[in-house]
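The structure is given below, and queries will be raised subsequently.
Every protein chain of the complex appears in place save one, which is left out.
So, chain A:
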């Protein structure tokens, strides 16, 4: 399966989230959250509105103030970092779209190539 390089695991500080474009002109970023050895990745697309909309309020500002949840800073939806499930806010009951990460021996992360075209869903 074709894949795209995204970043190195050390590009993401411990306990933080960052957004990366899988291709320079991809319509959506991929959010990667790092906690200890664990990495979780989701499309930067809040499920509140059709097509999904970007969630940070500033570049890489994806977490809530306490750093306990992924947050959509459009209307304050909070998402469980482990599962991507919305736990409060407008998209209650929906989930972020998880992205499968592959890590090579040197710690470089890549994602399936199709995530760069994910916004084909967008209308």
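Everything below uses one rule, namely that contacts are C-beta pairs under 8 Å (C-beta built on N, C-alpha and C of every residue); 3 or more make two chains touch, one makes a residue touch a chain; residues count from 1.
The working rule: contacts and distances are computed from a predicted model.
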{"item": "Candidate names \"Acyl carrier protein\", \"Glyoxalase\", \"Pyruvate dehydrogenase E1 component subunit beta\" or \"RNHCP domain-containing protein\"; UniProt protein name, chain not shown", "value": "\"Glyoxalase\""}
{"item": "Absent-chain interface as seen on chain A, which is shown", "value": "53-59, 61, 64-66, 71-76, 78, 88-90, 92"}
